[in-house]
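Only one protein chain is missing; all other protein chains are in place.
Then we have subunit A:
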Amino acid sequence: MYRVARTLPRRAPTLLSQRNVSFSLPTISTLETVKSTQQDFKGLFSSETVNELWFKRGQQLVEGLNQSLEQASASSSESQSNNLLDIIAQTIQKPEHYGIYSYGSLLYNLQFFLESLKENSAEVKLSQSEPKDLLKTGNTTFGNIPADENLKSWLIDSFGSIEEFRNLLLNSAKAIKGDGLVWLVAESNLSQNILKQSPSITEPGTTKDPVYNNLAIVNTYNAGVVDDSLRSGQVNRLKLQKEANLQLEIDRLTLGTAEEAEFNTLYNDKKLLPVLAIDGSMRNYLLDYGVYGKQQYLENVWECIDWDVVSKRLPVRTKQFINSY
């Protein structure tokens, strides 16, 4: 990912079109204290890992982002916002701004993940894992259950129980082989026909605020973003490209694929709002837990989730008043 900026064609920046504002590394208070006291992030990371993960990598991402923004502003005259999310939304569909997009979203994801962590008060010893740890079945006993009743009941309604939610969350994170994050998102299910017909809710498109009634778990890979309205139809678009190249004949009688259906209906009026992210990438556990320590790392992450932050991020819950089945 870091190499992108170097491979982009460099153009001599003209002073006139130079971008005035540049990004700097955001401050995350918990990590700042870890850095200043040179102590471990209790229960999860050693101080060196925190330094590598946030202060070094974060800085690299910021620099990369600034650099590619500079290059882009030299070549185009688009209006530029200083909000990271706006930048991501503007650049995601444009291959020429790939560098900006990926640095931006990587920075956003990293910040989102680290901001939702707090130190674990219980004593946990970090240790390097052994090959036999691969065979261990995950722990069934766990702490750090969200205290906020609203969040807790919403989790239980969406996933069945806190235990099931934890299993799903950690399994999704564990299954990521490369870089990627697992997100807890609030989902608005406006595409349900019954809801559309109900007079109490305005038609999507003419919308008032989206109605969130469900929590879900989503994975993103590399510099992926959660927002479905942005990323919708990626697979379909890729397929269409390939089909155009191959000039395949499409049988009109066959049913469409799942991707097509998804593209046509699912994302039109659906919105995902991220509330929690867990990074399942290797760089997070290799230093402290070793090659075989992903399970242990994820279990420790669970104990370190700051549910207060998650609660603050949650949108207003709309209880589903019509059962669709």
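Quick notes on this structure:
Rule of thumb we're sticking to: a residue touches a chain if its C-beta (ideal position, glycine included) is under 8 Å from a C-beta of that chain, and two chains touch if they have at least 3 such contacts; residues count from 1.
Criterion: contacts and distances are computed from a predicted model.
Not every chain of the complex appears here, and the one that does not is recorded in UniProt as "37S ribosomal protein S25, mitochondrial", selected from "Glucosidase 2 subunit beta", "Dehydrogenase E1 component domain-containing protein", "UBC core domain-containing protein" or "37S ribosomal protein S25, mitochondrial".
From the set A:Ala89, A:Val124 or A:Leu168, the residue in touch with the chain omitted from the display is A:Leu168, counting the whole complex.
Note on the undisplayed chain: of the listed residues A:Leu107, A:Leu126 or A:Ile176, the one touching it is A:Ile176.
The residue touching the chain not shown here, chosen from A:Gly58, A:Pro210 or A:Gly224, is A:Gly224. Contact between subunit A and the unshown chain involves residues 132, 134-138, 140, 167-168, 171-172, 174-178, 180, 219, 221-222, 224, 234-235, 238-239, 242.
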